[in-house]
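Please read the structure below before turning to the comments.
Note that one protein chain of the assembly has been removed; the remaining protein chains are unaltered in position.
Order of writing sets the labels: A, B and C. Residues in every chain begin at 1.
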Amino acid sequence: MLAQLLQYLFSGLTIGATYALAALGFTIIYNASGVINFAQGEFIMLGGMLAVYFTDAGLPMAVALPLAVLIPSLAGLLMARLTIEPIKGAETITLIIVTIGVSLVIRGAIQVWLGKGSHGLPAFSGDIPIRILGATLMPQSLWVLGVSALLVLGLWYFFNRTLSGKAMLATSFNRGAAELVGINTGRVLFISFAMSAGIGALGGILVTPITLTSFDAGVMFGLKGFVGAVVGGLGSGLGAVVGGLLVGVIEAFGAGFLSSSYKDAIPFILILFILFFMPRGLFGVKVTDRV
Amino acid sequence: MTIGGIALAIGVMSSAIAADPIKVGSVLSVTGPAAFLGDPELKTLQMYVDDLNNQGGLLGRPLQLVHYDDGSDANKANAFAKRLIEDDKVDFIVGGTTTGSTMSMVPLIEKAGVPFMSLAGAVVVVEPVKKWVFKASTTDRIAAERVLTDMKKHGITKIALLSDTAGFGQSGKAQTELVVAKYGITLVANETYGPKDTDASPQLTKIRNTPGVEAIFVFGFGQGPAIVTKNIKQLGITLPVYHAHGVGSEEFIKLAGPAAEGVRALAPALMIADKLPNSDPQKPVVSAYVKAFEGRWKEHVSMFGGQAHDNFFIVVDAVKRAGTVDKEKVRDQIEATKKYIGTGGEVNMTAADHMGLDMWSLRMLEVKNGAWVEAQ
Amino acid sequence: MIRRYLGLYVVAVIIAVLPFLIPNGFYLDLAIRMGINAVIVLGLNLLIGFAGQISMGHAGFIGIGAFASAVLPTHFGWHPFVALVAGAVLAGSLAALVARPIFRLKGHYLAMATLGLGIIVNIVLRNEAKYTGGPDGMPVPPFTLFGFAIDSDKHWYWIVSVILMVSVWASINLMNSPFGRALRGLHGSEVAAQVVGVNVTRYKVAIFVMSAVFASLMGSVTAHYVGFVSPSLADFGHSIELITMVVVGGMASVFGSLVGAVLLTALPQALATFEGWETVAFGVILILCMIFMPKGLVPTLAARFGGRRE
Partner (left out) sequence: MSLLSVISLSKTFDGVKAVQNVSFSVEPGVIYSVIGPNGAGKTTLFNLITGIYTPSQGDIRVDGASVIGKLPNELAALGVARTFQNLQICMNMDACENVMVGAHLRLDRNLFKAAFRFPALARRDRALKQEAEDLMRFVGLENYLTSRADSMPYGALKRLEIARALALKPRLLFLDEPAAGLNPRETLDVDGLVRKIADSGVTVVLVEHNMKMVMNLSDRILVMDYGKKLVEGTRDEVRHHPDVIAAYLGA
């Protein structure tokens, strides 16, 4: 029984870490611009697919992987510059549609360019499972969890200890005030998109050896990441991480104990309950409308 | 060039122009989740339509392929079928990549009366028999029976079924549940996974902890079975693993890596073309298809493209025999197809059987040293 | 006051002459699909455009209606009309049940909740294969009324046209009534609407339920017309398609809904020959529309040419 529980936990945490990275991407962009970026999942896919493409093209990992992070970051920057900045301040729904449009463009272009097949990457440090109390853990899972944890720490440092990070936080609290004190909120927008895209791409690369990837892999990551971000409370970085992990773990336990047919519904039932009973998510801040 | 030569050339050209093309309609899932099925299917059709046209067409008329992509959405398939029938006025239709797409087209096709060769997997396409609907490709029931036969032969009586939640797996699951008792086998675990799932270890852990499981039967296609296979290895499960007919491709071995070793899967002869003995009746046709496809598209063949090949040539042969594209006559000739050797096996249609394949048309393959070989 | 209905007359004329202009049954089929989508989009626009509430799971309600019309007559022998009503009641009740808690939420939270609702409906439809045929879907028996089976496209064309005309007329009326003003008012300023006595939650719930019922009814119509249903009707992608129709046509614009539905129903047919690039093309069109006409086609054009509102 313990082995079984542990197995579900490993499995849930690994996949949950990717959701957490996706959720962080949502959060960073949401804080900087109030936009829910439905193209976030595509950056995850882009990372995985580009890593496969560059390694297949014969580039060494040390070159291929940074490239597979850099290019999506640029794509994120481009997205902010070309599609989000021109309609700043538009209605929520308009912004949602634009990000969906971008996700279609990215997905469609990759499908035409790299084809419709599934692809994998070799695991970074071998395929020999580690046995812990009867459960098995893949070394690649440690990579996913480890790098995610480092990323979260790095982001915490960035937002709380560096000037650019603080500027971005300030913008999320009050755009007008941030502009008054001389923060370039346009640049904040660009940085947030590039960062989110880069984080997503990195996550995509890390999980590809476990999960494989294909041109449409981003849809699911995007949706689950969004669920994670809302579970944690939109706008809260800690919430995003906890929410993402929670979605992954609950999914794994749901598949194991309840019903594997309905496991995909479980995160969404969870989100409805959370929204009904704690509408700001687990860590969201209460905002009072000022009239 | 002589004047006669020029006249002849002009004559040939003008007759080619004058002859109305025979229109081949097709709705395939070239994008969306079923894209890796629809893609080789379309490529196969395009290739052979071009081929036939280079050889002078069919009944002296050129062929024209009218193709629409349903994006793996059954509702779109229905609209495109309408377009093929009403607007393009095609002579026959090959396609409907998925069962959902096929079934959404069937009511229109039956009403309009157009010969229809489906490429979908589920048995509902041809059972009950529908006047205009044929499919010369394996059904999930045959696949289930073929796997269960093999299990029985190996003395396996208790199995775990793991099927995907897409149409292929769900229909396969239903068929397996239906016929399993016939082979004296019981399903002691019955789990599913999503076609886009990235991890199936919770389900497999559950299977591992179910007492008495002697083999795992995975019913799915695409990347899912590869992930499942990897997870099985990772969890240290050593039970025999059987896959249905959705994985027999080079891609599967590449994706699953070393975990694929020893896995059994169903596939048509096409997947082991180069290893078939020369005495095998399917040898010429599969070799020719592999050569043509890989030569033109520079990628590995898949059984799905092979199915498109078989279905397309069955209707082409029927048109040749009928000597016309009259829909009723072509339909009758398709139904009269006998001993057609395709990439998927020998097809013998009757009024009661619009599929015409038996369970031995699928070969039981095994991964040995990173390649598919026929299992002993 | 009569000018209010001017657009309606134009629509009526188009509907009346269209059957004489179209070359074959395919275009009739396309017109019927446009009509069905137009009614759904109209209902959704009342919710999104007029009341300012997002629903990203509307396809779920279409799925409920469609499958009610497929499952109940097939497995339980219900009369198709009763099944259609049952579907609408189910969709409406489900909407009412979740609406109350949902409508305390705003913006993105609401988007998330409705998205989740739609996905849950979709998963149920895919999993209950015994009744719904699972992912492959199932055939639908023809719609019968007073012993007549409605199974020709011509019949459906006129039925859908009448539904569309009534919906347009009712929507115009509704939005220019105390009920409609209260809805638009709470979109403009929720607190202002509240202090003049509008029970905002009740109005949001009412319009959400109404648009769910619209969607369910048209889901039933789709099911009977096509003769086949598949769970992809209830897909997230379908929900997005509908929202896109609302936004591209024009939020809070009755005729924008029609234009959006017509254009975006035709677009996949127009892009069908693009072979692989259609996803990209669709995405680019969405982005350009939103950047250059964020208010949508009809309001933007109306503002440019004469500024007359509907």
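Simple rule for what comes next: a residue touches a chain if its C-beta (ideal position, glycine included) is under 8 Å from a C-beta of that chain, and two chains touch if they have at least 3 such contacts.
Remember, predicted model here, so these are calculated numbers, not experimental data.
A.B. asks: Just one of C:33, C:58 or C:187 touches the chain that is missing; which is it?
C.D. replies: Spelled out, the listed residue whose C-beta touches the missing chain is C:187.
A.B. asks: Check the options C:210, C:266 or C:301 and report the residue that touches the missing chain.
C.D. replies: Missing-chain contact among the listed residues: C:210.
A.B. asks: Could you tell me which of C:66, C:138 or C:252 touches the chain that is not displayed?
C.D. replies: Only one listed residue reaches the unshown chain, and that is C:252.
A.B. asks: What subunit C residues would touch the chain not displayed?
C.D. replies: 1, 170-171, 173-174, 176-182, 184-185, 187-189, 191-200, 206, 210, 252
Here, only the chains that are shown with their structure count from here on.
A.B. asks: From the centre of subunit A, which other chain's Cα mean sits the farthest off?
C.D. replies: Comparing chain centres, B lies farthest from subunit A.
A.B. asks: CA centre of subunit A versus CA centre of subunit C: separation in Å?
C.D. replies: 32
A.B. asks: Express in whole angstrom the distance between the two chain centres, defined as the mean CA positions of subunit B and subunit C.
C.D. replies: Averaging C-alpha atoms per chain gives centres 36 Å apart.
A.B. asks: What positions in subunit C touch 2 or more of the other chains?
C.D. replies: Correct list: 127, 276, 278-279.
A.B. asks: Subunit B: which residues touch two or more other chains?
C.D. replies: 31, 165
A.B. asks: For subunit C, which residues are in contact with subunit A within the complex?
C.D. replies: 48, 54, 56, 98, 101-102, 104-105, 107-109, 111-113, 115-117, 119-120, 123-124, 127, 191, 236, 240, 243-244, 247, 251, 276-287, 290-291, 294
A.B. asks: Once bound in the complex, which stretches of subunit B touch subunit C?
C.D. replies: So the residues of subunit B in touch with subunit C come to 30-31, 68-69, 71-76, 78-80, 82-83, 85-87, 98-100, 103-104, 106-108, 122, 124, 165-167, 170-171, 174.
A.B. asks: Which residues of subunit A touch subunit B in their complex?
C.D. replies: Its residues touching subunit B are 4, 7-8, 10-12, 14-15, 18, 111, 115-120, 122, 127, 129, 131, 136, 138, 207, 210-212, 214, 216-217, 219-220, 252-253, 255-256, 260-261, 263-264.
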